[in-house]
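Okay, so here's the structure we're looking at.
Every protein chain except one is present and positioned as in the full complex.
The chains carry the letters A and B, assigned in the order they are written, with residues numbered from 1 in each.
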Amino acid sequence: MSRISRRHMLGLLGAGIALPALVKAQDSSPIRIGCMLPLSGNGSIEGNQVFKGVKFAVAEVNAAGGVLGRKIELAVEDDESNTSKGVLAVRKLIEQEHVPLIIGTYASAVVVASMKVAKELKVPMLTGGSTGAIATDANTPGDPWFFRFFSDSTGQGYDTANAIINKFHAKRVAILHDTTGYGTDLAKQTTEVVQGAGGEIVANESYNIGDQDFSTILTRIRTLKPDVVYIGGWAADGATIVRQAASVGLRTQFVGSGSMLSDDFIKLAGPASENFAVATAYEASTPNKVGRAFGERFRKEYGYDPGMLNALGYYSAAIGIEALRRVGKPDGAAIQQMLANGMKDFPIGLGPEGTTADFNDKGSVDYPYFIAIIKNGKRVLDH
Amino acid sequence: MKKNLSLVILVLLLAAVPFLVQGSYIVSLLLLMLVYVILTTGLNLVTGFCGQFSFAQGAFFGIGAYTAGIMSRDLHTGFWVHLPAGMIITGLCGLLLGIPALRLKGHFLAIVTIAFQTIVYLGLVQWTSFTGGQNGLPVEPVGDVSLFGAHLFTIDGLRANYWLILTATVVLVVIAERLVKSRLGREWVAVRDDEVLASAIGLNATRAKLTAFVASAAFAGAAGVLMAHYMGNIAPDDYTIWISCTIVAMMIIGGKGSFYGPILGVALLTLLPEMLGDWARYRMLFFGVLLVLAIALMPEGIAGRVRKLRATKEAQA
Partner (left out) sequence: MDLLLQYLANGIVNGSNYVLVAVGLTLVFGILGVVNFAHGEFYMLGAYTGLILVINYGLPIWAALAGVLVVAVILGLGAEGLLNKMLKERDATSSIIASFGLAVVLQNSALIGFGPSPMLMQTKYSTIGVEMGPVYLPLQQLLIPVAMVALISVLYLVLRYTWTGRSLRAMAQHAVVARMCGVRVQRVAVITFIVSALLAGIAGFLMSSVYMVYPIIGNMIVLKAFTVVILGGMGNVAGAAAAGLLLGIVESLTSAYLGNGLRDIVGFVIVIAVLLLRPQGLFGRTFQRS
């Protein structure tokens, strides 16, 4: 027994030592960039959508000849929204795949732990959908190693809550949010703003992602007669809620978040999606010219309009690759400097017209979100 | 004697790895394996040796980690307080879970442990004011180690954490071995093999089962605290039922009831995803298939099969 365990272990160690050398030997022309997302487990629906956008960006770059004369390849790791896997995956990407930048990840808690490692090993990270303020808050001001080109969930919640109060003139608001960091943060922010403006939060209920039955909670909310029902979460649950709200007779203004504008959402929610409003940074009919152009290219390739998550993935990759191009070599530390200071002129398709990758001290780009409303099964931006 | 010598050599080799290997990936992989060794050895105590089925090891792992996180946030204590506190608190939770074990067998017990695991996970996620919800909690690294005011060294960063966890693993595995070989350990085995008979000859089955649960939980608690201080941020998705299943699978595939078998299982199942490369998409699928094959064809695990082969060989000699 002991003989076998010793031999076994030595063999494994030997293989482990040999592996990096083997990998190095295969390191030829393409530049590999890292991509770490939840592709299975919690958050995998969102992770896969972001991934689609990332792949599209890489495909476009390669079709145009690549970067620095070399093609771009993705080294992909599935972190399953699991912190210990994320931390391990980052090391693997940097040391085994020698990536100079990592696109990732989606779960903010995983980002916080992974960032530490990425910073230690001098490789910058670009968001894979993570919106939590804790991620950019963990950056040292002035020296960010995690970059996010849209406002954190605090900002999103703020914009949405303002819309609720000013645009929809709501005094009584009911909140339904999922238990992820995203949903919880949005709910908290919305509560603060609405109450600060003198409004009342008549209900604040949570649900687990994938919960199927909301009839009871929606019936109860109906009795409270809210002016607005705010849903903090992502498209799949939002669609379920909106659909069931219609069937229990809860008719009021619904305001959503995240990807609750996507074609998927409209299809799943059906006619109940009429008049649904979402605060979003990206929508295919955005006034942002760059964003519209991206939407058209995406639609030509895939046959449907990109959603916010696809756009997120796309621009994360696009910004990273552009920074790589400007630096001229796959050097993580140099790319980080370029991202932090040198991308002010690079236009991105999110946000209002003229938004660029102008990262602030904490690695974030702040701009107000739009409100988009669904009319006749189509999204209409509210200016 | 020979066995002990080869184990010592193994430990020394493991300790030397940071100097032998370039980069940090291998070290961090080994670190993860060591944590799982602690978890699986703990589970083996209650399930392999005492025969009480537990799918809750992931929950205890989480309770240990969150003890460190919450104490760190509210009491501003450090690792050296968290480690014993984590083990004690988790051990008490293990006691809590052991109580249903006194009355239930086999599948019923398994279901209770699954229910416990699910409740703990849902609690971690939903009780945001206490646990920070999905955003998790930050945990400081272990930091300075001083003896009587004299600073010895600082534990921060991968290598230092690796050696700390290696030391902890060795200590805990030795403790587990002592437990298994002690009278208590033999009581566990007696209860596993035939509880009625064990009671008939005067063993206190209640005490055996409860101590087994406490011990296995305490091990998981220690693993939780160590991991929390290494990762720097803990979140509920690290302590799901799938983690519990993975630990169970490691134990089964390695060989439950054997002492070192589960360690083999840990090595195999940790390295498997790394070896898959481009097939990583199918990782969970392989895992499921492996589990079914193991249970159907080799229920005694790798270690058990080896032992059988050895016994047959000896018998033939």
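Assume a contact is a pair of C-beta atoms (placed from the backbone, for glycine too) under 8 Å apart; a residue touches a chain by one contact, two chains touch by 3 or more.
Keep in mind the model is a prediction, meaning the values are calculated, not measured.
Q: Which residue among A:A236, A:M260, A:V290 or A:V327 touches the omitted chain?
A: In the complete complex, the chain left out is touched by residue A:A236.
Q: Have a look at A:N48, A:T252 or A:T356 and name the one touching the chain we're not showing.
A: The single option touching the absent chain is A:N48.
Q: For the chain left off this view, which of A:G69, A:G198, A:G249 or A:G303 is in contact with it?
A: Going through A:G69, A:G198, A:G249 or A:G303 one by one, A:G249 is the residue touching the chain not shown.
Q: Would you indicate which residue among B:L14, B:C245 or B:V306 is in contact with the undisplayed chain?
A: B:C245
Q: If you put the missing chain back, which residues of subunit B would it touch?
A: Answer for subunit B: residues 53, 99-100, 103-108, 110-112, 114-116, 118-119, 122-123, 126, 196, 245, 248-249, 252, 281-282, 284-285, 287-292, 295-296, 299 touch the chain left out.
Q: Which residue numbers on subunit A touch the omitted chain?
A: Residue positions of subunit A that touch the missing chain: 40, 44-45, 48, 179, 205-208, 210-217, 219-220, 223, 236, 239-240, 247-249, 264, 268, 270-271.
Just so we're on the same page, only the chains that are shown with their structure count from here on.
Q: Counting only Cα atoms for the centres, state how far subunit A is from subunit B in Å.
A: 34
Q: For subunit B, which residues are in contact with subunit A within the complex?
A: For this pair, the touching residues of subunit B are 2-3, 6-7, 9-10, 13-14, 17, 20-26, 28-29, 32, 35, 122, 125-126, 128, 133-136, 138, 157, 227, 231-235, 237-238, 242, 258, 260, 263-264, 267, 271, 274, 280-281, 283-284, 303, 306-307.
Q: Using the touch definition from the top, list the residues of subunit A that touch subunit B in their complex.
A: 1-6, 8-10, 12-13, 16-17, 20, 39-42, 76-78, 80-84, 87-88, 91-92, 94-96, 107-110, 112-113, 116, 120-121, 132, 134, 179-181, 184-185, 206, 208
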